[in-house]
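Removed from the display is one protein chain of the complex; every other protein chain stays in position.
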Amino acid sequence: DTWRFGLEETEGSVQYAYAEAFKDLIEEKSDGDITVQILPYGVWGSSYSALYDALQGGAIPISFGSGFLGGTVPESQLMSLNYVMPNDQLETAEILNSDAFMQSDAWQQSFRSRGLVPLAAVPEGFQVWTANKPIHTPEDMKGLQIRVMDNSLLRATYQAYGAAPITIAYGELYSALQQGQAEGNIQPVFAHENMGFYEVQDDMIFAEQAQFIGNLIANEKWYEALSDDQQKMLQSTLKEMVQKGHDIQTQFNAERLETIKDKSDINIIYLDEKERSRFRELARPVRKVYVDMVGERGKQALDILLKEVEESKSGSSDSDDGQAT
Amino acid sequence: MSQISSSRSGDQHSSALLRALLLFDRGLGLIERTIVAGSILAMAFLMSAHVVGNIVLGQGIAGTYEITEMLIVVITFVGVGYAARHARHISMSAFYEQLGGQRRKALLVLICLGTALLMFYFSYKSIEYVITLHDRGRTSASLQMPLWIVYLALPIGFALAGIQYVLTVIRNLTSPGIWRSLTEQEDYNDAPLPGSDAEGASTPDDR
């Protein structure tokens, strides 16, 4: 059997390294009965909806889906809400992949009603801001033309912070930052490095407001057609991959941050708990925007997630109460 | 542009069938023209308003990117039909131009039949795709607009193109001479003269 595995990223990315580790485990456990074929960005196409079409149609039965998945599974935008997850990245990975959340009716049905099954959630590192001035407070962000994807939830989030979010195509972003059309940018560290965005920005701000989450998704028909043994093998592999994925991601982002520090004199800022709390305050009402946008099932998923975060609050000193809105 | 207007002569002898077809064709042409030109104007207006908003108000129009991309899709696929109507699709015609008389006509009919077949196949495939998107409830990411409505442009455009190629076949089989489309007759070596198209991308005069 061949399991085709589609990625939203190219070779040399977090998703690629994750897929390779996943491939090794599956091929070993199945004694070679199953081959995993990795299809990185570019091979299946270059527009994410082509990947989601292949996933929903079954041609590519396993795939990552992240920021652009909103049109296919609106509830998945839960992952781009700010200040919902704990600050500890491993803890985030564990909560997202816990049975309580991942196997919850709300989360499963959000995907299953579109012919998909959510398998796992893979945090790929914090979404980090860059700008040409230091940002410590919402006042610093006031009127900042920060680039967001063409996505209403993200726009609402940054409007809540007081910024003036601007939409720019990914391919045009480097020039836009260079010429100053965009004054700020939001990406995981590896993307800042990979696309060279840091070369044209002065400050890099870790506000720990959100992590970049890749949803690992299967085609529902394909998943249900797997034998019980295969499903068990897949699920046990996914459990192992939680820690492995975290290791891959932290190593990747640490290395990439080193590269950025080596190659530029960008000013790196970590917001402290007090500074973060002001942004958190402003981000809270955006949860209502999410709920209004995606409806009851999304609200349930959010409530479950907040409850899990609340209960596990160990390492994250500054997570807040579990009310959705 | 002279090449088109000068060659619309055979129409007087139209049979009833042809007249009916021409009427039907004119209706389709009106729809195509409205959609294609309207989309271009809408795109220009939306994008410039977005830029002005960004500069003047620090706030562009939400969803500009998305709508622009949708408009390109509409222009492309509905335009396939419109371009077929004016025999403007690009081809490598060196061999075709070597042929004369009935042979050339036979090859043209073959090309039109084959192309029509392909267009109808794609029309059918894209109907399936549109239905699937409808059932999956796929929406656009920014404005949450149902995408199946936008992508109706595919089955419609491919069908319109297929119809044009079939009409061309009918015209060729019922009228003397070689017809590149229902209403455009081909002259030998009718490549436009240099200078006649010096206005570059100007419009073929439309009926």
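Chains: A and B, in written order; residue numbering restarts at 1 for each.
The rule is short, and it goes like this: contacts are C-beta pairs under 8 Å (C-beta built on N, C-alpha and C of every residue); 3 or more make two chains touch, one makes a residue touch a chain.
Going forward, contacts and distances are computed from a predicted model.
Engineer: Out of "TRAP transporter large permease protein", "Anti-sigma factor antagonist", "Multifunctional fusion protein" or "Cytochrome c oxidase subunit 1", what name does the UniProt record list for the absent chain?
Structural biologist: "TRAP transporter large permease protein"
Engineer: Using the definition of touch stated at the top, determine which of A:53, A:75, A:275 or A:308 touches the missing chain.
Structural biologist: Hidden-chain contact among the options goes to A:53.
Engineer: On chain A, what residues meet the omitted chain?
Structural biologist: Residues in contact with the chain left out: 4, 10-12, 39-47, 49-50, 53-54, 57, 59, 168-169, 171-172, 174-176, 179-181, 194-196, 199-200, 263.
Engineer: So which bits of chain B touch the chain we can't see?
Structural biologist: 33, 36-41, 43-44, 47-48, 50-51, 54-55, 65, 68-70, 72-73, 75-80, 82-83, 86, 88-96, 107, 110-111, 114-115, 118, 122, 125-126, 128-129, 132, 151, 154, 191-192, 194-195, 197-204, 206
Criterion: only the chains that are shown with their structure count from here on.
Engineer: With chain centres taken as the means of their Cα atoms, state the distance from chain A to chain B in Å.
Structural biologist: The separation of the two C-alpha centroids amounts to 41 Å.
Engineer: Please output the residues of chain A touching chain B within their complex, sorted ascending.
Structural biologist: Against chain B, the touching part of chain A is residues 49, 56-57, 68, 70-72, 74, 114-115, 143, 145, 149-152, 155, 164, 166-167, 169, 293.
Engineer: Which positions of chain B touch chain A when the two form their complex?
Structural biologist: 54, 58-60, 62-66, 132, 136-144, 147
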